[in-house]
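Everything on this sheet refers to the single structure shown next.
Only a single protein chain was left out; the remaining protein chains are all shown in position.
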């Protein structure tokens, strides 16, 4: 740390202590730095070793703050940028705050009005039930790609834009304290744009219930754009989680659907506390049904098994290791990211990684 | 707010309080988050609804600081980045600090020497007199574009580079306390570059006088680049403002000129304080004269009427609503940003937006 910088904060304090009225206002710089060494072997294509970013939690930095407006009202902003910690690259070209860019007006009684780029309800409803948080070698993201022709590729072309986030959204989020209920509504206009530009009509909703060891939750996100002229893209998730103490178990079902094409993802997850750490396991299955044009999607399925251990060095810092294995059948060739390209249909992919995550 | 982050600032304080010498040094992270829902209807092309960023004040984040060098001297830096709060995108690709990137050496007696990217004198002299600060549906920016062939398009091609800012500038700015006088001088080399790369020869000056309720001010910015070989591009602004208490009124005249082409913008503005808020109104007219090559620019004019209300929830946060209407005549087709494309010459554009602005 830089002496001069320290001094700046010192000055800031001096000034602030004069006026307690500002005491509930704030802006912070925080984030996560996460890096791992990964080895992936796709069938008989040979292994590839790489340094990767964000295998326990996506590397990022965040500027955010809130202001207490009185009467239970508050204003807040959140700007969150993905960072490739292995190369220093932006995770999305020319979109610094690719993870989140929102402005909020929140009421303790009536909930939060949130404007801007954020997670869609279906993703929010899914990631919480994935022990690997959608990232790393055992990521549930491995089964959400635009590679096979199916509802996702039909609706977005190269990039599955609204399976995780959407830009241009207006959201209402329930306040805490509605008897365990949680969730919200999302709406976005396509702004006369195209899927390639990330401009979609989006309507979404989520409703959950959390009480003691139980969470149950359902969500729907509906996307319309210039590629879904024959209807719309639907992303439905229902999921539950129960904490037995010795183990926390989750089950989540997700269906992507467009026109006659359907993709079904099922995830079974477990978290087992062990001393200063946690064992994590997930089993996922993806299957397709229906058709795209004249081509049937039946008999395409794949399975992923993930197993990991996270060892906490402190509340902020952890070491981790994860194993993953994908087996495809039919025309599918899902693979763990970071391996050699060219996996044949029906092939398998294996991966292992060891890394460190540091919250700042 | 993150506990660990809080702690960091805490540590910073501890260190700083040991050395009072640094008390006038500092670095801060600040900015503005501003988002609005906008609806624009261009003649009979149908309405478009969108989420937009920066309609009351451009969304941004700022790193800045100053150091007291003693004897009335100080050093300072200012890095300011535009943010599209609706999508998280950078407002300028690959130019993070597109709004300002400067290094300063300032003297209380002799003024400030400022190096880097900043507003040109003409823009500084204009925006202060626009009740809508050049942004939003009623922006005076609506009449500063490269769309019609005229002096701006002739001088810059696709992008009107120096009507707002210039890179590579050396500036001298008057100190406070010269009997109400204010202003400065700007110079930039073209560095052997091109208009497309934002490299222009720029010379500019501003001189103003502010005393009590009155401000009068004039500025000239002259740009030369590879597209102005037949002369140079001149951007002249004269303006005045008077605060009657019940209402603050402004009048500003701006002329863009290159070779035989001239564009004249006139703005009449008003601010009316109402309780915790403010009513704002502006009337603008643009007209062209002269010619580009053999083509006459005469008989091209347009008018914009803007009306808005800003309601302050606190000193930092406000809600606002704005209406705007543009009517074109001749070959002009100026439109409010965010509508359907393809407005015909002589058409009209209407817009409305409701938003929130939060300073952090």
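Order of writing sets the chain letters: A and B. Residues in each chain are counted from 1.
Quick note on the criterion: a residue touches a chain if its C-beta (ideal position, glycine included) is under 8 Å from a C-beta of that chain, and two chains touch if they have at least 3 such contacts.
Since the model is a prediction, treat every value here as computed from it, not as a measurement.
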* Asked: For the chain that does not appear here, which of the shown chains does it touch in the whole complex?
  -> A, B
* Any idea which of A:172, A:209 or A:360 touches the chain not displayed? -> A:360
* Of the residues in chain B, which ones touch the absent chain? -> 1, 3-14, 25-30, 63, 65, 67, 69, 73, 75-77, 79, 94-103, 105, 115-117, 167-170, 188-189, 191-192, 198, 315-316, 359-360
* Asked: Footprint of the hidden chain on chain A, which residues?
  -> 1-2, 4-6, 9, 11-13, 15-17, 19, 22-31, 33-37, 48-51, 61, 65, 67, 81, 83-90, 93-94, 96, 313-314, 316-317, 338, 340-341, 356, 358, 360
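The rule is short, and it goes like this: only the chains that are shown with their structure count from here on.
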* To do: Specify the angle of rotation obtained when superposing chain A on chain B by their C-alpha atoms, rounded to a multiple of 5 degrees.
  => 120
* To do: Give, as an integer number of Å, the spacing between the C-alpha centres of chain B and chain A.
  => 37
